[in-house]
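In this view, the complex is presented without one of its protein chains, the others remaining in place.
For reference, chains read A, B and C in written order, and residue numbers begin at 1 within each chain.
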Amino acid sequence: MTYDVIIDGKSYRLQLDRTDGRWLCRLDGREVQMDAVLTRRDVLSVLVDGKAYEIKRERTATDLHLWVGSARYAAELRDPRSLRGRKDGAGGEKGPRKLIAPMPGKVVRLLVAEKAEVEAGQGVLVVEAMKMQNEIRSPKKGTVQKLVAAEGANVNAGDVLAIVE
Amino acid sequence: MTYDVIIDGKSYRLQLDRTDGRWLCRLDGREVQMDAVLTRRDVLSVLVDGKAYEIKRERTATDLHLWVGSARYAAELRDPRSLRGRKDGAGGEKGPRKLIAPMPGKVVRLLVAEKAEVEAGQGVLVVEAMKMQNEIRSPKKGTVQKLVAAEGANVNAGDVLAIVE
Amino acid sequence: MFKKILIANRGEIAVRVIRACRELGITSVAVFSDVDRASLHVRKADEAYHIGPPAAAESYLNISKILGVAKLSGADAIHPGYGFLAENAEFAQACDEAGVKFIGPTAASMEMMGSKTRARQEMEKAGVPLVPGTSHGLESAEHAEEVAATIGYPVMLKAAAGGGGKGMRLVHSREELKSALEGAQSEALRSFGDGEIYIEKAIVNPRHIEMQVLADEHGNTVYLGERECSIQRRHQKVLEESPSPIVGPEMRQRMGEIAVRVAQAAKYTNAGTVEFLVDQEKNFYFLEMNTRLQVEHPVTELITGLDLVHLQIRIASGEKLPFTQEDVRIRGHAIECRIYAEDPDNNYFPSPGTITLLLAPSGPGIRRDSGMYEGWKVPIEYDPLLAKLIGYGTDRPQAISRLVRALNEYFVGGIKTNISLFRRILGDADFEAGRFDTGYLDRLLKTKPPEVKEDADVAAIAAGLFTVLEPAPAAANGRCSASGTTNASAASGWRKAARTEALR
Partner (left out) sequence: MFKKILIANRGEIAVRVIRACRELGITSVAVFSDVDRASLHVRKADEAYHIGPPAAAESYLNISKILGVAKLSGADAIHPGYGFLAENAEFAQACDEAGVKFIGPTAASMEMMGSKTRARQEMEKAGVPLVPGTSHGLESAEHAEEVAATIGYPVMLKAAAGGGGKGMRLVHSREELKSALEGAQSEALRSFGDGEIYIEKAIVNPRHIEMQVLADEHGNTVYLGERECSIQRRHQKVLEESPSPIVGPEMRQRMGEIAVRVAQAAKYTNAGTVEFLVDQEKNFYFLEMNTRLQVEHPVTELITGLDLVHLQIRIASGEKLPFTQEDVRIRGHAIECRIYAEDPDNNYFPSPGTITLLLAPSGPGIRRDSGMYEGWKVPIEYDPLLAKLIGYGTDRPQAISRLVRALNEYFVGGIKTNISLFRRILGDADFEAGRFDTGYLDRLLKTKPPEVKEDADVAAIAAGLFTVLEPAPAAANGRCSASGTTNASAASGWRKAARTEALR
């Protein structure tokens, strides 16, 4: 099998096959002496040239991360035969930016009004969760186009709270 | 739902239904105030009249056991609509008895010959596993009808080693 | 001795107290809110009762409900843990009136220490060293200016009913004073229902060091050594240790004897902690007394070999302290890391959710007091403390190295935790040298953490390996793919990591 793997934004071409209990592995064309075993769900033991790695897989609804020891890598894996484009529009500094609730909680205070000018880093609203009040700040300098969440509203992780343009 | 449950050989008739997040439970016709939640795979938290129980489920190929705290109960559960008989011939003191390998290992020594007379508790053969030699003893007084395992043979748990009649 | 103890708390401390009860042969009674039915303390207790909806005010802070469960279950004592009702004098009083022993000090001792100004007045009388300032609430901005001029800037405004940094303001000059006072007053009123503010000289870059005391109901009071608690983020302790790197035997004795004097002045019983501010010349000043078991009590347990919760229960049941001051022997070094459900890459925002994978450390010198388990959903309603990891060593370097080792073994998947923060602190040269104060951590966090990512190649290989070896991850909806699924199709089901918006 051949895979296109993206680790922290960098692409790799991985060939991985198993014959007679041995792994054949090429990374970007280079052969890698490697052995691997799944020790339990989501935990791999991998040996590469004698070095031992314990690798944990972490999946959320939207993300896949691999932890090699204590370092965390964002991972993406594609079947190379599917030819869809790679950029799903991550969005840069230009255009409207959404303020997203980073965790479930309750909107306890709006700090600015709609149409207000805000600086990058300025607080826009306050969300309370786990006994802590957290200021949600503007990612850019601009105008608060819309305050989606009202004071007192319960929000879930990933909800759009406001849009700054 | 109604179930026939057998715990350590004793039969119970269990009615179990859930409405609006509450459990309705009757055991042998007697109503039981009960709440339960599966905390993780194979581990239940059950509250009965305020008492809290952590219950572990242990399954092997042939057995089902439930651990209530530190006590272990053999469990069997039947759909009462199926009407097959309850005794699958567990075998008593009479008739031939099989000596079963209690764990995987290697037969290192035969202690008696075929057709030999043995007392109840007398060693018939020795199986080695995990650096320990273990004598497999006759469950009853009688004659060694057959020695199935040969010296040096590797055996699996559950294999028949000998038959005493 | 008590027969049955109700634990009016949740999380790791409820589990901690349940374990102590079990060890003492006492039946334990847990209480739980709607979102805590599957929590670890309910699994571990002998009995458990539902006490209401998630909001603490309607469950863990609801005195009548808790006393109702005590009556229903026949509990003869209540352990409040820390937080919630632990320092609530009204609750201690209500327990007393209901004939249930409150495991802690009397309501009167709590009340004296609950008001910071009243505590200052009493400690002044007892000859305890105090930070220069007022021991009564400020009457006006003019009064504040007058006092500030006498003691000299910078000054600290503090709420008399305060705690946790609320209603607190650091003031550098006369110009700032009036608006700071108004801000502090309204914040204190909002937070504690009491706007009383007093003034203290601000100690620049102090250390926060506290002394554990234990007093029985027969007049015996001992101290059990100090805890260094200067590693704080936003006035919240993050890491504690004992002994303090700057406290020697002589200073420990002086501090301990003053702590005992504080406790005696308050007619204190049971376990308590006297907090001190320590300036750069190692002068120390009484700050406040915490009238409960502290989160960080395990470091004291490790260096003294004592069990504070056992002793709390024994004392409350009327026993005498089973040892004297001379018997207390401090040996080795212990450090505690508070593992929180919060995201270090996102300004330490809380991170509730389901723990999908949990690998927990153990082995030599490692104690773990935890309230979590794999599969548990961390609720959003409460304090994000998940567990405490405590390292013990023959000396401080060994305690540090064991903790670092254990932190590297600790893995909590599915939610974010601050585990990486501790690796950073424990590996920092200033921390290793014992050079820090209460401002240390906020300063450290302003610098960018060194990112060590040498194993991207291995991660790339592992991404492929998981696809081959564990191709059909159980989806949340319980859907199950056929075993004939090809690796390629399983792989294409993986999603691109969504970029989180920059919210810092």
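The rule is simple: a contact is a pair of C-beta atoms (placed from the backbone, for glycine too) under 8 Å apart; a residue touches a chain by one contact, two chains touch by 3 or more.
In this text the structure is predicted, and so the values were computed from the model without any measurement.
Q: Can you list the shown chains that the omitted chain is in contact with?
A: Those shown chains that the absent chain touches are A, B, C.
Q: Could you tell me which of C:H143, C:K178, C:R405 or C:R423 touches the chain that is not displayed?
A: C:R405
Q: Which is it among C:K166, C:R368, C:R396 or C:R423 that touches the chain not included here?
A: Per the contact definition at the top, the residue touching the missing chain is C:R368.
Q: From the listed residues C:E87, C:E301, C:D383 or C:D455, report the one that touches the chain absent from this view.
A: C:E301
Q: In the complete complex, which positions of chain C touch the hidden chain?
A: Counting over the whole complex, chain C touches the hidden chain at residues 15-16, 19-20, 22-25, 44, 298, 301, 305-307, 309-310, 329, 331-332, 360, 362-370, 392-394, 398, 401-402, 404-405, 408-409, 478-480, 483.
Q: Need a quick check: the contact residues on chain A for the chain that isn't drawn.
A: Residues 35, 37, 39-41, 43, 45, 47, 50-52, 54 of chain A touch the chain absent from view.
Q: I need the residue numbers on chain B that touch the omitted chain, in ascending order.
A: On the side of chain B, residues 1, 3, 5, 7-8, 10, 12, 14, 16, 18, 25, 27, 32, 34, 36-38, 41-44, 46, 48, 53, 55-71, 73-79, 81-82, 88, 90-91, 97-100, 102-105, 121, 129-132, 134, 136-137, 139, 157 touch the unshown chain.
One rule holds for everything that comes next: only the chains that are shown with their structure count from here on.
Q: Could you please state the distance in Å, as a whole number, between where the Cα atoms of chain B are centred and where those of chain C are centred?
A: Once rounded, the distance between the two centres reads 47 Å.
Q: Could you tell me the distance, in whole angstrom, between the mean C-alpha positions of chain A and chain C?
A: Chain A and chain C have C-alpha centres separated by 31 Å.
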